[in-house]
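All protein chains of the complex are present and in place, except for one that has been dropped.
Then we have chain A:
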Amino acid sequence: MDFSPLTDALASKSYEKIADICDDLMLKVAAEGIAFQDEWPYVIHLLGYYYVNDINSARFLWKSIPSTIKDSRAEVVAAWKIGQHLWTRDYAGVYDAIRGFDWSQEAQALVAAFSELYTKRMFQLLLSAYSTISTQDTALFLGMNEDDAAYSDVQQQGWTLDPASRMLTVKKQPLVTEQKLDPSKLQRLTEYVFHLEH
(Lines give C-alpha, C1' and ligand atoms only; values in the text may rest on other atoms or scores of the structure.)
Protein backbone atom coordinates (compact mmCIF):
# COMPACT_ATOMS: atom_id res chain seq x y z
CA MET A 1 0.00 0.00 0.00
CA ASP A 2 1.34 3.36 -0.99
CA PHE A 3 1.10 5.69 1.97
CA SER A 4 3.33 8.38 0.55
CA PRO A 5 0.72 11.16 0.35
CA LEU A 6 -0.02 10.52 4.00
CA THR A 7 3.60 10.50 5.14
CA ASP A 8 4.22 13.66 3.11
CA ALA A 9 1.34 15.44 4.79
CA LEU A 10 2.53 14.36 8.23
CA ALA A 11 6.07 15.49 7.48
CA SER A 12 4.95 18.88 6.23
CA LYS A 13 2.55 19.26 9.16
CA SER A 14 -0.45 19.82 6.89
CA TYR A 15 -2.61 18.09 9.44
CA GLU A 16 -5.87 19.52 8.16
CA LYS A 17 -5.46 17.51 4.95
CA ILE A 18 -4.98 14.16 6.67
CA ALA A 19 -8.66 13.23 6.93
CA ASP A 20 -9.28 13.71 3.21
CA ILE A 21 -6.07 11.95 2.20
CA CYS A 22 -6.96 8.97 4.40
CA ASP A 23 -10.51 8.82 3.01
CA ASP A 24 -9.36 8.83 -0.63
CA LEU A 25 -6.61 6.30 0.06
CA MET A 26 -9.02 3.98 1.84
CA LEU A 27 -11.48 3.94 -1.06
CA LYS A 28 -8.70 3.34 -3.55
CA VAL A 29 -7.18 0.51 -1.55
CA ALA A 30 -10.58 -1.05 -0.88
CA ALA A 31 -11.44 -1.01 -4.58
CA GLU A 32 -8.38 -3.08 -5.25
CA GLY A 33 -9.77 -5.73 -2.96
CA ILE A 34 -6.80 -5.73 -0.63
CA ALA A 35 -7.54 -6.61 2.97
CA PHE A 36 -6.18 -3.37 4.30
CA GLN A 37 -7.61 -3.40 7.79
CA ASP A 38 -4.62 -4.92 9.53
CA GLU A 39 -2.17 -2.35 8.28
CA TRP A 40 -4.41 0.66 8.17
CA PRO A 41 -3.26 3.66 10.24
CA TYR A 42 -6.54 4.04 12.10
CA VAL A 43 -4.96 6.19 14.79
CA ILE A 44 -3.78 8.79 12.29
CA HIS A 45 -7.10 8.60 10.43
CA LEU A 46 -9.11 9.24 13.61
CA LEU A 47 -6.81 12.04 14.73
CA GLY A 48 -7.11 13.59 11.28
CA TYR A 49 -10.88 13.77 11.74
CA TYR A 50 -10.57 15.35 15.18
CA TYR A 51 -8.22 17.95 13.75
CA VAL A 52 -10.87 19.19 11.33
CA ASN A 53 -13.63 18.72 13.91
CA ASP A 54 -15.46 16.04 11.93
CA ILE A 55 -16.55 13.82 14.81
CA ASN A 56 -19.41 12.32 12.76
CA SER A 57 -17.01 10.72 10.30
CA ALA A 58 -14.77 9.60 13.16
CA ARG A 59 -17.72 7.77 14.71
CA PHE A 60 -18.53 6.00 11.48
CA LEU A 61 -14.90 5.02 11.02
CA TRP A 62 -14.83 3.57 14.53
CA LYS A 63 -17.98 1.55 13.79
CA SER A 64 -16.38 0.08 10.69
CA ILE A 65 -13.19 -1.09 12.40
CA PRO A 66 -13.23 -4.88 12.81
CA SER A 67 -13.40 -6.06 16.42
CA THR A 68 -10.20 -8.06 16.10
CA ILE A 69 -8.32 -4.82 15.55
CA LYS A 70 -10.15 -3.15 18.43
CA ASP A 71 -9.03 -5.99 20.69
CA SER A 72 -5.43 -6.14 19.60
CA ARG A 73 -4.44 -2.52 19.06
CA ALA A 74 -4.66 -0.51 22.25
CA GLU A 75 -3.60 2.72 20.56
CA VAL A 76 -6.63 2.63 18.29
CA VAL A 77 -8.91 2.25 21.32
CA ALA A 78 -7.10 5.09 23.07
CA ALA A 79 -7.48 7.28 19.99
CA TRP A 80 -11.19 6.58 19.94
CA LYS A 81 -11.48 7.51 23.60
CA ILE A 82 -10.58 11.05 22.63
CA GLY A 83 -13.32 10.97 20.03
CA GLN A 84 -15.83 9.65 22.53
CA HIS A 85 -15.22 12.56 24.85
CA LEU A 86 -15.41 15.00 21.94
CA TRP A 87 -18.74 13.47 20.91
CA THR A 88 -20.28 13.62 24.39
CA ARG A 89 -18.75 17.07 24.85
CA ASP A 90 -16.93 16.03 27.96
CA TYR A 91 -14.54 18.92 27.52
CA ALA A 92 -12.22 18.04 30.37
CA GLY A 93 -12.29 14.32 29.54
CA VAL A 94 -10.66 15.01 26.19
CA TYR A 95 -7.48 16.17 27.92
CA ASP A 96 -7.47 13.11 30.16
CA ALA A 97 -7.78 10.87 27.12
CA ILE A 98 -4.96 12.71 25.36
CA ARG A 99 -2.65 12.48 28.33
CA GLY A 100 -3.71 9.03 29.45
CA PHE A 101 -1.81 7.13 26.81
CA ASP A 102 1.77 6.72 25.80
CA TRP A 103 1.50 7.53 22.10
CA SER A 104 3.68 5.88 19.47
CA GLN A 105 6.26 7.97 17.71
CA GLU A 106 4.35 8.42 14.50
CA ALA A 107 1.24 9.57 16.35
CA GLN A 108 2.93 11.88 18.84
CA ALA A 109 3.32 14.91 16.59
CA LEU A 110 -0.29 14.76 15.46
CA VAL A 111 -1.60 14.27 18.99
CA ALA A 112 0.39 17.25 20.22
CA ALA A 113 -0.82 19.42 17.35
CA PHE A 114 -4.40 18.40 17.99
CA SER A 115 -4.05 19.08 21.69
CA GLU A 116 -2.85 22.59 20.97
CA LEU A 117 -5.60 23.24 18.47
CA TYR A 118 -8.23 21.91 20.86
CA THR A 119 -7.04 24.17 23.66
CA LYS A 120 -7.26 27.14 21.29
CA ARG A 121 -10.79 26.14 20.27
CA MET A 122 -11.85 25.81 23.89
CA PHE A 123 -10.37 29.18 24.68
CA GLN A 124 -12.38 30.75 21.86
CA LEU A 125 -15.48 29.05 23.20
CA LEU A 126 -14.90 30.43 26.68
CA LEU A 127 -14.35 33.87 25.23
CA SER A 128 -17.62 33.84 23.38
CA ALA A 129 -19.76 32.09 25.97
CA TYR A 130 -18.74 33.44 29.35
CA SER A 131 -18.60 36.83 30.95
CA THR A 132 -17.31 35.47 34.24
CA ILE A 133 -16.08 31.99 34.97
CA SER A 134 -14.51 30.26 37.93
CA THR A 135 -10.83 29.44 37.82
CA GLN A 136 -11.74 25.83 38.48
CA ASP A 137 -13.85 25.55 35.36
CA THR A 138 -11.32 27.46 33.29
CA ALA A 139 -8.70 24.98 34.34
CA LEU A 140 -10.98 22.09 33.37
CA PHE A 141 -11.84 23.52 29.98
CA LEU A 142 -8.28 24.42 29.10
CA GLY A 143 -6.70 21.30 30.52
CA MET A 144 -4.51 23.25 32.86
CA ASN A 145 -3.66 23.18 36.47
CA GLU A 146 -5.89 25.54 38.43
CA ASP A 147 -3.05 27.72 39.61
CA ASP A 148 -1.58 27.94 36.12
CA ALA A 149 -4.91 28.90 34.69
CA ALA A 150 -5.37 31.65 37.21
CA TYR A 151 -2.07 33.33 36.79
CA SER A 152 -0.33 32.82 33.51
CA ASP A 153 -1.82 32.34 30.02
CA VAL A 154 -5.21 33.65 30.70
CA GLN A 155 -4.09 36.76 32.51
CA GLN A 156 -1.86 37.51 29.57
CA GLN A 157 -5.00 37.81 27.50
CA GLY A 158 -6.28 40.53 29.76
CA TRP A 159 -8.63 38.53 31.95
CA THR A 160 -8.86 39.87 35.48
CA LEU A 161 -8.87 37.67 38.52
CA ASP A 162 -10.93 38.27 41.61
CA PRO A 163 -9.01 36.27 44.21
CA ALA A 164 -11.79 36.35 46.78
CA SER A 165 -14.31 34.48 44.67
CA ARG A 166 -11.75 32.76 42.41
CA MET A 167 -13.60 34.18 39.42
CA LEU A 168 -12.07 35.34 36.18
CA THR A 169 -13.66 38.12 34.21
CA VAL A 170 -13.40 37.45 30.54
CA LYS A 171 -12.10 40.15 28.29
CA LYS A 172 -13.78 40.07 24.95
CA GLN A 173 -11.42 40.61 22.09
CA PRO A 174 -13.08 42.44 19.26
CA LEU A 175 -12.90 40.10 16.30
CA VAL A 176 -10.98 41.81 13.56
CA THR A 177 -11.38 39.91 10.33
CA GLU A 178 -9.72 41.35 7.31
CA GLN A 179 -12.25 42.81 4.98
CA LYS A 180 -10.94 42.52 1.47
CA LEU A 181 -13.24 44.78 -0.41
CA ASP A 182 -13.97 43.44 -3.82
CA PRO A 183 -15.43 46.31 -5.81
CA SER A 184 -16.74 44.08 -8.58
CA LYS A 185 -18.97 42.24 -6.11
CA LEU A 186 -20.38 45.47 -4.79
CA GLN A 187 -20.88 46.62 -8.37
CA ARG A 188 -22.90 43.49 -9.10
CA LEU A 189 -25.06 43.89 -6.03
CA THR A 190 -25.74 47.53 -6.91
CA GLU A 191 -26.81 46.43 -10.38
CA TYR A 192 -29.23 43.88 -8.95
CA VAL A 193 -30.85 46.44 -6.72
CA PHE A 194 -31.09 48.91 -9.58
CA HIS A 195 -32.66 46.26 -11.78
CA LEU A 196 -35.16 45.27 -9.12
CA GLU A 197 -36.25 48.79 -8.46
CA HIS A 198 -37.00 49.63 -12.06
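By our rule, a residue touches a chain if its C-beta (ideal position, glycine included) is under 8 Å from a C-beta of that chain, and two chains touch if they have at least 3 such contacts; residues count from 1.
One rule holds for everything that comes next: contacts and distances are computed from a predicted model.
Participant: Have a look at "Aldehyde dehydrogenase", "COP9 signalosome complex subunit 3", "glutathione transferase" or "Anillin homology domain-containing protein" and point out the UniProt protein name belonging to the hidden chain.
Facilitator: Per the UniProt record, the undisplayed chain of the complex is "COP9 signalosome complex subunit 3".
Participant: Which positions on chain A touch the chain that was left off?
Facilitator: Those residues of chain A that touch the unshown chain are 23, 26-28, 30-33, 56-57, 60-61, 63-64, 89, 125, 128-134, 137, 165, 167, 177, 179-182, 185-186, 188-189, 192.
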